[in-house]
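Here the complex is missing a single protein chain, while all its other protein chains stay put.
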């Protein structure tokens, strides 16, 4: 598989997705919107890795929506207005769904961000599991400055990540938030002097995750996703139902005991490829 | 397009999907599970019709899950148990999602049921908008008799359709409910002496729906789906947001006034084909 | 107080609101939309009655939205489209809120329906507590026939009142449902040969309600409203918090015991007028 | 174990709980409130049966709360009012929880009702899975007539069982609903000429349930309970997690196939007694 | 319009509401409770500004509930206890609703806080969009120290703004939290040396917001409010419905492009005054 807007490298159970159009500031083109969900779903379906790192190239992480998207079919057609709006609604849902793949994939996704992370790029990184950035990174809900309300995830996910009063100031003004403020606010786990150092460390974290039982890790991701959107009581109940099928102390847990006794790293089976009754 | 488990005919804006394996009692084979969502999504995406009629052939509507499904990959593989269960969970979600297409498609789906509607077939028809049946029709949550809990929609949707105390008796015993009881309970809108009469009348109802503004009708479907799962307050609020985009009195409503004045049937534009930013 | 679209009579703790524009089929004019919530809130605030009967005059109960509403400001102004739609959203919310007063008022509201109950009138009666009708009554979700999606309550409340499959058929086709079908479906509590008989009996039921403790009755209404929109567990918990303040066995319950012992009707205090910290 | 307010007989995997104080109309005394949850939890914990039948003795099923409850500690103490109310809230929660055991027990509960089912008895039977009654049975939300709002389940569960407009009329007036109306409304599954005939048939239904896989049946109960209080999407997702652990085609399902081939009844293992890490 | 408890100045599309009873520490008097919602609703209805700044005068921002409120009608009347409690419940709802106007108004509200922000004042500022304060500011959930549970918003909104463990300590002890801790906890966006500096900067932020499309900004506010109370999936779906009506790239977005090309500030239309069908 080869892609126009990004590259995919899988090594040591870590999938590295890298935006690779630095000349156009990695804006989110139609190709990007098609390829990102495709590559994420591929990794998920094939259980091709145990963790995903999402990074970028060039001075800036991503400058947000490519203007060509706004000149596409849904927005500029000369249709009856009701139908046009129905179509616009579906288009927004499609764009949201593309980014939601980062949340739905069974493996954790770590975003490594340098320079500008602007507009749609904020929507994207808030759908990742954890975020890391360089000292020169900055974030802006640029949509407000373009006269529109951000619509593909920022306003839905950022309030779960940083204090509400700050979300609101950022959304209403469209001002930039720099790395330090983002770290202090909780959006960012760690700040690094430069991209190389960042990628090095993020790969280390990814390697730690890849060394764990992928079934235990995917259980964590499912539960944290679920908890965000349900009551604690419902989430505990869901956990118990999940565990009734997934917790097998005689395999993964026993392997950790034996590995410890034998002073070696534990060796876990991969998650299943997603076999389908439909094939 | 040609299908193994069903046929599709579109005429006068009515799509007729018909199960056509009467010799095997139209059991739900892997081919069926692949084709049903495919054909429904096709109609949705292409706005190929304004309403869907789902019927069947032979003495019985559908005898439920084909046994070959239970001997497929997810259930019989010799894997580590935790991974096997994780895979089983995903398989159940896939099967559910296949039937949920009937609920998610923008057009109403009317089910016309003759003879036995058994096991998975109950899951299927409860995902349709409305149900009609012949006098000899009967329904059974057969899964209980097979030693399993029905898992692809019946227990989630039937309690919204008939009295709870009856749902429970049917689910726990697995007994048959015949047409009369099903009608009285509210599962069935109308009972007919035979299949030909039924299809004739259901096509009439479909024709009435096809004569309405497809945007108004899809709005109704979206709202009724939404209301089932949300509070009335949330549903009213959603309605108002929806209406802000979709209600265009100067087109569809004006057309109904003009048609009335001119003593003709109103003529509405179709819904949009689902254009995609991704293409 | 005097009203253009309706009359209000309060007698024996029963408030009778009657639509009184039979010549225009009691369509819902701007005056109606202003006056209905006003009169309902007045009864609520003043604790002016213990139960409300909503009836109408002439051959038909109510023919739905008056066309003058569609030619009002929100729909026909020549504004920037986004602002116009924001305004339309708020207008829909206002109309919904007007009818929701029937649900929010502390006293039960019984609707007595003769002849046609059409379009917006269905939205209105589904917001009442219970419905009664004459043999010649019929109901139609007329909006679909006018090229629009009903937006002021029918699609949100009717699915809580009658079987889903029937709601959908009615909404998609816009066909009429007559008294018998409405009774069998559960929309209507009782059917009467004519309006006089109906009003007589509905007043009897109202009188029974007016004879009960108004605090006990308003507790029932609050709980049934709440339960519709929350889980049983949440509803039980809310009940217990409510009861901690409202249940006073030494007053109302004791009065029922004493009245029984003394072979007289119990005599309960009225609910409080809604005093306000703001005045 | 021996009880004051009821008897327990377990035979052929059917537990029969019978209220046995006909002389006092089986009112719900402190002994009843202590014993009912105790006996239900015992059956659950010990997996002592596969289905429960709840019936009564004498002319009337149950006349509701015994007046001695209202003269107990929480209501009559001379405490600081805030603490008294806090205590009252907890008492209501305790009473609710006692009846909720009927809903939470892993086995279905079938209620067989003769004569009067009054006040608290309605709260009780609405917490059962299914209800059956004799021709002379009647139901009344008597609390309203006693000057209080019913607070232990009726207003939370009845709206899930019968049409809303009818619930409200019954709650506000306190009038009786007789067997025929209750059957037509959906509260009752079947009406019988007398108690003996009823018990005979209900035992037959119980026997059918007891012949099924108890794991499949308890899965049905859990799912129907869950669905009432969650969205369909959440309920489908919960089903899939549940099934990942509970669906074992190689045991119960295989047994049904083999039993059929061998022309015998299938033989399923009981549910586990609830072993505890705490013991 | 003139007010007793506050002043309103509107300039450059910024509405400045200022509490102006420094001699009584700006306690929340009946006049305040009447005037605050009135002035906020006025701005909303008339689209009289694009952003609101809420500040105060004197050494302290606001000392919370004026004692005269506790001696008002609902609390001291000599009524039957049940009715008195029903009335108290409605009074609490009214007070809550008064502060909730700050959340519901279409424009962002920025609170600028000096000195003490005590009791009811904390309820008030947590209903604002963002908070700014001076170095000498402090916050206390004073209600606990007065022997009551805070009941007009603090316990409902503060847990969305600062860490839960801190909320609980503050609520249970009633201790003061000073500016530094409040900033670090996320309650406060920025701390200033004195009130003049604070007001200057907050007005700058308000000016930035006033320079944006008011339709884009109100969309942000609606979405952030909505997201706090709904799942991410529901919130994304709501966003898409909203956007179908509100997103008009040919007006506001195009204006930002043209303004940039012409090196000027973009010029956006105001939101609509809230026209009403009822007038």
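Order of writing sets the chain letters: A, B, C, D and E. Residues in each chain are counted from 1.
Just so it is clear, a contact is a pair of C-beta atoms (placed from the backbone, for glycine too) under 8 Å apart; a residue touches a chain by one contact, two chains touch by 3 or more.
In this text the structure is predicted, and so the values were computed from the model without any measurement.
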Visible chains that the absent chain touches, using the contact criterion stated earlier: A, C, D, E
Given E:26, E:100, E:140 or E:213, the one touching the chain that is not displayed: E:100
Identified contact with the non-displayed chain, of E:63, E:155 or E:220: E:155
Selected residue (touches chain absent from view) among C:115, C:165, C:186 or C:245: C:245
Residue, one of D:9, D:24, D:197 or D:251, that touches the chain absent here: D:251
Touching residues (missing chain, whole complex) on chain E: 70, 75, 85-86, 88-90, 92-93, 96, 100, 141, 143-151, 153, 155-157, 159-160, 162-169, 171-175, 185, 228-230
For chain A, the residues touching the chain missing from this view: 51, 108, 129-131, 160-162, 186-189, 205, 208-209, 212-213, 215-217, 219-221, 223-224, 227-228, 231-233, 235-237, 239-247, 249, 251-256, 266, 268
Contacts of chain D with the absent chain, listed as residue ranges: 30, 33-34, 69, 72-74, 77, 79-91, 94-95, 98, 215, 218, 245-248, 251-252, 269-272, 274-279
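Just so we're on the same page, only the chains that are shown with their structure count from here on.
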Third chains touching both chain D and chain A: B
Any chain that touches chain D and chain C: B
Pair with more cross-chain C-beta pairs in contact, given B-E and A-E: A-E
Numbering shared by both copies at the chain E-chain C contact, with half separating same from different: same
Cα-superposition angle relating the copies chain D and chain B, to nearest 5°: 120
Centre-to-centre distance between chain E and chain B (centres being mean Cα positions), rounded to whole Å: 47
Centre-of-Cα separation between chain B and chain A, whole angstrom: 34
Residues within chain C bordering two or more other chains: 81, 85-86, 88-90, 160, 162, 215, 228, 233, 245-247, 251-252
Touching pairs - complete list by chain label: A-B, A-D, A-E, B-C, B-D, B-E, C-D, C-E
